[in-house]
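Encoded as structure tokens, here's the structure I'll be asking about.
For this view, one protein chain was removed and the others were kept in their places.
Each chain carries a letter (A, B and C) given by its place in the written order, and its residues are counted from 1.
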Amino acid sequence: MSDRLIVTNGYRFRRVVTPATEGTIGLPTGSVTAEEIRRIGPGGSFAAGPERYYVLTQDLYDHLMYGLRRETQIVYPKEAGYLLLRLDLGPGRRVGEAGAGSGALTAVLSRAVGTTGEVHAYEIDARRIDLARRNLDLPGWFENVRFHHQPLEDGIAERELDAFFLDLERPWEALTAVQAALRPSGHVGIVVPTMNQVTRTLEALDAGAFLPIEIVEILIRNYKLAAQRMRPRDRMVGHTGYLIFARSLTTAPDRCAEEADLVDS
Amino acid sequence: MSDRLIVTNGYRFRRVVTPATEGTIGLPTGSVTAEEIRRIGPGGSFAAGPERYYVLTQDLYDHLMYGLRRETQIVYPKEAGYLLLRLDLGPGRRVGEAGAGSGALTAVLSRAVGTTGEVHAYEIDARRIDLARRNLDLPGWFENVRFHHQPLEDGIAERELDAFFLDLERPWEALTAVQAALRPSGHVGIVVPTMNQVTRTLEALDAGAFLPIEIVEILIRNYKLAAQRMRPRDRMVGHTGYLIFARSLTTAPDRCAEEADLVDS
Amino acid sequence: MSDRLIVTNGYRFRRVVTPATEGTIGLPTGSVTAEEIRRIGPGGSFAAGPERYYVLTQDLYDHLMYGLRRETQIVYPKEAGYLLLRLDLGPGRRVGEAGAGSGALTAVLSRAVGTTGEVHAYEIDARRIDLARRNLDLPGWFENVRFHHQPLEDGIAERELDAFFLDLERPWEALTAVQAALRPSGHVGIVVPTMNQVTRTLEALDAGAFLPIEIVEILIRNYKLAAQRMRPRDRMVGHTGYLIFARSLTTAPDRCAEEADLVDS
Partner (left out) sequence: MSDRLIVTNGYRFRRVVTPATEGTIGLPTGSVTAEEIRRIGPGGSFAAGPERYYVLTQDLYDHLMYGLRRETQIVYPKEAGYLLLRLDLGPGRRVGEAGAGSGALTAVLSRAVGTTGEVHAYEIDARRIDLARRNLDLPGWFENVRFHHQPLEDGIAERELDAFFLDLERPWEALTAVQAALRPSGHVGIVVPTMNQVTRTLEALDAGAFLPIEIVEILIRNYKLAAQRMRPRDRMVGHTGYLIFARSLTTAPDRCAEEADLVDS
């Protein structure tokens, strides 16, 4: 984004470079100056020792996967992309998030809603807010984010939000506050790592005014790059989290999700 | 979106309603007038016979899954969300697409880049362009889309596009034209249903100036909604397509992806 | 097996034929006599109308998938094959099972342990025992199976069994009885459809004398048969059940599985 570039050998090695503030950059095989990288520019390449390196603009995906400092489990692109669609986010939307953690999802939300939108990032741990702020300190980007250092239980000042995403240990305790902050028919999204949390969350959604409910997990499978020997990579990520989505109603439904689900499917 | 609403029982039944132009709406158990639905408004509910129905705003996801008329296989949300991130799309981006098909992905791209962005949708089948246009005929939405009724092989007029997505039978034949239309370091995304097409595409990327390359498939697994009997649904979608991503370089790499991939991983 | 044959068009149509007792057999395109099928024999083929049909010996897989009358969810080959290995079954082993249901797994266990082995199939529903008996009524096969019409809670008469497999609503209630029937270091296998049951079962195993514990699910993905258009089938089975395996100890472990698992992994 903006002023940052990526230097890569096209495979595992990737290095984020800020040409304006860096001097010499170490590579697996030699080194290069930031000035030289700026001169080569995006899409170009250079040799260093036996290896060729490529210069790319840093995009949001690179920032999430290689640029962020993480102290918490982040929401990965396979989930982040899907939730953009499920929460119906786009330019101009007003969205809330808790906990902000390292700011990875905050960055995705910020990009999606743009300068006409708003991101309200709640986080109870002051150190994580500092970390997220540093991770989001890219000139001209992420200026629509406002951090709130408080628990959701203390209340959410915003009203008529379009969507709210929860990445909390006990999301079921936050649903009442979230519903008060959402516009009617607004979206709530939740990620939890364990099935026991899914059960608790589903019970809470069932006891409240939320429908339709969706519970999914998303798996991504990477393939090797040999055209004559096409096959998935040997190892894959087996689990990151379960995603839960629901829409906010003004009155509670007559029957629980389970009952209706059985009737319906 | 905008003027449309969804009436749903919270489960399988979903009906898109345009209150301004409709009269009485049939339901599985009785009927309701559009006027009544407008009065109830988003988030509200009403009873019809033994069943309760809920009124929701129509969001983009609803439009893709329930509102579109389809004559072609569409790109599904699980893939569409991921490609938004991989193609680094956001407000203001200029993106190309071919073939536009029923316009499902066109809608997703349009929403993501917003009024400050551009979507150039190429499609060789005039009937599909008509269909896509009807599917995208929602007041105030999708006005950043321009359809091009021509094959990519005839050339792409745009230059310095940020990204291009290909949903074609033979995407490898379009790569040269796409690369000419992309800015250096821009993104190309491709979906193909078969592994033989992946092989052909990877060979073409390897022969050109594209790096890094990623090949993935994305699986989504839905869970039933019974909190005391948590389990995935019995059936799931087994396959939609393989996704391929690469970035455009100004010069071809020294060695092929396979070779480098083996060294690197 | 033995006296039964399969008539198939090589794809969806499959018909089990008992030549000794049948006359004319209806086909999607015409008919054939049992006498003719016997004459053609396994591996041979014949035309009926525009279609060609093939004669095959009926194997156990065919019997499970096409021959059995089912009134219950059966344990599928993807799970049945894996559990043969995990329960260390082979000729001469003595194995218990509850509930026997339609007899599908009973058939697999019976085949695996052979004439020198024993299968003890417990089932509390007399109608299901009748069904399983009919499903296993193939001359010369399954003679090592003994059905027990009683709940496990009434006690298991056998001692020193090598393995026991549970397909019950509440398997945790049967573990004490099962452990008494197993030889020290013997195997218990369990299938349950829901994650809530996995939790309850794991708690019970943890409270008892079982280690190591393994919890898995097995997914099978079928591919289409077009060599130039290789791709998985559009739909797949999303879930059948979770499998749990453990070995029986003579004394309870010091610490619970969770604690040790965290230390260890």
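Convention: a contact is a pair of C-beta atoms (placed from the backbone, for glycine too) under 8 Å apart; a residue touches a chain by one contact, two chains touch by 3 or more.
Bear in mind the structure is a predicted one, so any value in this text is a computation, not a measurement.
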What chains on display are touched by the one that is not shown? A, B, C
For the chain left off this view, which of C:Arg69, C:Arg146 or C:Arg221 is in contact with it? C:Arg221
Give the residue, chosen from A:Thr18, A:Ser31, A:Thr176 or A:Asn196, that touches the chain omitted from the document. A:Asn196
Chain A residues touching the chain left out here are 193-196, 221-222, 228-239
Residue ranges of chain B at the interface with the undisplayed chain: 195-196, 199
Residues of chain C (touch criterion as defined above) contacting the omitted chain: 8-13, 41-45, 52, 54-57, 59-61, 64, 77-78, 80-86, 88, 90-92, 108, 111-112, 114-116, 183-187, 195, 198-199, 202-203, 206, 211-230, 233, 242, 247-251, 253-254, 257-258, 260-265
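Quick note on the criterion: only the chains that are shown with their structure count from here on.
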Centroid from C-alpha atoms only, then distance chain A to chain B, rounded to Å. What do you get? 19
Cα centre of chain A to Cα centre of chain C, whole Å, reads 43
Residue numbers of chain C (touch at least two other chains): 195-196
